[in-house]
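Each remark here refers to the structure printed beneath this line.
All protein chains but one are shown in place.
Our next item is chain A:
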Amino acid sequence: MSRLAKGGLIDRARSLAFTFDGRSYGGHAGDTLASALLANDVRLVGRSFKYHRPRGIVSAGAEEPNALVELRAGARREPNTRATVAELFDGLEAQSQNRWPSLDLDLLSVNQLLSPFLGAGFYYKTFMWPAAFWEKVYEPIIRRAAGLGRMAEAADPDPYEKASTFCDVLVIGAGPAGLMAALAAGRAGARVILADEDFLAGGRLNAETREIDGKPAAEWAARVTAELASLPNVRLMTRTTVFGVYDSGTYGALERVADHLPVPPPFQPRQRLWRIHARRAVLAAGATERPIVFGGNDRPGVMLAGAVRTYVNRFAVAPGHRVAVFANNDDAWRGALEIKAAGIEVAAIVDVRKAVAASLVQQAKAKGIRTLLDGRVTATHGKRLTAVDIVADGRTERLAVDTLAVSGGWSPNVHLTCHHGGKPAWDEAIAAFVPGIVPPLLAVAGAASGAFSLGAALTDGAAQGAEAAEALGFPVPLPDVPAVAEESVAITPFWHVADSRGPAFVDLQNDVTAKDITIAYKEGFRSVEHLKRYTTLGMATDQGRTSNVTGLAIMASLTGASIPETGTTIFRPPYTPVSLGALGGHHRGKDFRAVRLTPTHEWAKARGAVFIETGAWLRAQYFPRPGETDWLESVNREVKAVRASVGLIDVSTFGKIDLQGPDVGTLLDRLYINTFSTLAIGKARYGVMLREDGLVMDDGTTARLGAEHYVMTTTTANAAKVYQHLEFCLQVLWPQLDVSIASVSEQWAQIALAGPRARDVLARVVDAGVDVSNDGLPFMGAIEGTVLGGVKARLFRLSFSGELGFEIAVPARHGAALAQALMSAGEAFGITPYGIEALGVMRIEKGHVSGNELSGQTTARDLGFGRMASTKKDYIGRVMAGRPGLVDPQRPTFVGFKPVDPSQRLRAGAHFLKIGAAASLENDEGYMTSVAHSPHLGHWIGLGLLQRGPERIGERVRAYDPVRGGDIEVEICAPGFIDPEGERLRG
């Protein structure tokens, strides 16, 4: 065990059991998986991506490149989770990944032997040809070998949520700067949200043994956190990562509600995706330590110095028992002293600098730590680190250590400042990129802005928090900034020990070495964008947190340019990975989108209807009867029943728009190609409307109920679009028209009644005095009346099926009752409920156009409505419909088709060719849009668009359908296979 006897911010009273690769271990509340593994002396946690080299924990935070593990099991298994941020809980199961058969013995580590061939550009150079090998050979091999974890193979059982919230000041990060910013704004009375990805607020205050106001810094952080939590206007959101900055002060955040629990508590999601609308924001995201690159720097035991410090101070864990520090900056020296103070042997501090502040050297020497200036690490030894070779003052020595704490300085976490496209700027003084142009209304404070000392972070945080609140009108007394001792943050840039031995990894997660960067340089991939893509530097899931700047610096040294000349790395959302579950929220499975049910849904369900999704609607597709084994059998029966007697179908899904006002007629005349202002009261008319580009937008019937009152129907699919179009016409194009419109699709249930006995049935449900005879309600009539004993109704004499037909609209709540009443009234006639399949068959038999023909590519003329278009008025689309290309007589035009051999099946989508013509694009004459099996005719029938179709009635063409192997002869006929004269519907 490497748990220190005392200290740390863990709860030693609460022990937690967990497993790693099947072995049982123990930890404490307050541990991360990484700290608990280190406490149990588990140093080897994974294998590297490309070479399968053994790897250990490197960091103590979100930047971790190595310690990616699978968490949990079964349907909750989650790959590629960083052990350094996974909060330990009792019963946690974790597994290493990217190794086979085991972590200790990984056969794919043979890749190391191939490393001379697997360098930069390997994929581009090797898997080039033959092209046919890609899908069958290369890709499966690459996929198997290129590791990372396994997905769960079952659906995630946990719920996820999305939520929105608002605040005056959003503070991102609860380290010293963030706590002060939240305190300043919170005390001023602003609504504050303080978000931090960690489960414990405090940031680096928890990882170092500094003092604030004479007390341990972690205590100060806890006290401030408690005060913030007590303020009603402050919301503290721990375990919450602000991952993106969007427009107008909108921020994306991921709250890990239950990632630290075995299963989410009742009524709680696993994770919650937040959309935070903030009037101002303060980014106090801190900084990330970066390594120095040298040969063998990936050996388990080589860690970031700040991480070693975190494990020692926060988690009371000794990552090793004999530590050496390798650094180029003062901060690492303080780390060495803290490690030593915890009782861990520090063998030496190796600093690349020739001179270091005398006070630091004295302090180190006073504690008995060797200091080796002008030194460097040139090699490492052991499967797990056992020794390092050091060159200092020209002398080489081998130092036996089990841990090497490395620090190449700190890089401000500028990620979120780049989300509006701003590039970071190079700051020579701290050898790091600092925020450049930041998003509006976002201020950066503390280490994220490059202010690395604790005193500066506290002062800066307070100032930025106060400024944000003040700008919003909250009078702010600047809070007293607590007293801290000043510390030095001196650094001399140093990136790479060029004369070191062994592979020197820049990007540990993608196995990119310093040599790979040299290859890229030599082969001309020198710009940062080329470098990145050629070597995959920074393209792993850690997005190059610890490698980008170093990679740039190495390239800069090769080209002789400066780092800012070489390029910057910019960042896009998300800051850290966001699970697809959280992005999907509750929109999955049945809840993927809202389902709209017709007013007769339950009635249809009770009658055994099979339902189908049409847009958001669930509609009855057909109503199978006992003994019917095939959908076509049911549909044929339904069609025959309607044609022979009577049937009914719910058509409530059509869009219904109520239009009132003196100018409705004028408006409709401008919307439709035909005229509606002259429509008689009590009549309906079929209309076609175009888009302004001259193509058909929608069709439907519109009825005139009064002098200034019309009701329009649209297709189901276009209901919302047409309504929006009408609003555009009224608000933008012609606001002087006095028309009010309202969507009433939801308010009216509408049932179509069709068949020769339709009138007999209707007559039994209308109230006394409502005349539905051919005189009282002639074809295309539209009257208002009552049904079912006083229920307000609109009665339309319309027919989609070609039979005598009516549509009865009643307030939606009466829809089911109307259906039931019609069924009872029609019992004597064998009334048959039918679904949209039968509806479709009958409309094809009748030759009506529908969605397949209103494809957005057809003109009114294409669909046979050319003569319907008025020449006496302007309407939307008229001018553009006259374009030569749209009136070309060669355009495929609407006609019907039947197979020459009646036993053959037609297929929608088949293309038409002249008999004997080769199947080529030049010979294409159009295509079949809709087909159905006509029970009336006993064979398949089709509708389609064919060049000069109407002139070619009786001619035969080839219907060629290579996708499904269809190639048959069809005869062109008029679209209208039954009752072409329309005697039935007028009867």
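Rule of thumb we're sticking to: contacts are C-beta pairs under 8 Å (C-beta built on N, C-alpha and C of every residue); 3 or more make two chains touch, one makes a residue touch a chain; residues count from 1.
Basically, contacts and distances are computed from a predicted model.
Per its UniProt entry, the chain excluded from the display bears the name "Sarcosine oxidase subunit delta", taken from "Peptide/nickel transport system substrate-binding protein", "Sarcosine oxidase subunit delta", "Carotenoid 1,2-hydratase" or "ABC transporter permease". Contact with the undisplayed chain is limited, among A:D874, A:D888 or A:E983, to A:D874.
Contact with the chain that does not appear here is found for just one residue of A:R76, A:R223, A:H260 or A:H420, A:H420. Contact with the chain not shown here comes from a single listed residue; of A:D247, A:D393, A:D775 or A:D901, that residue is A:D247. Considering the whole complex, the residue from A:D213, A:E602 or A:E727 that touches the absent chain is A:E727. Considering the full assembly, A:P735 is the residue among A:P735, A:G938 or A:G954 that touches the omitted chain. Touch with the hidden chain on the side of chain A covers residues 164, 246-250, 275, 277, 420, 440, 692-693, 720, 724, 727-728, 731-736, 874, 878-880, 882-883.
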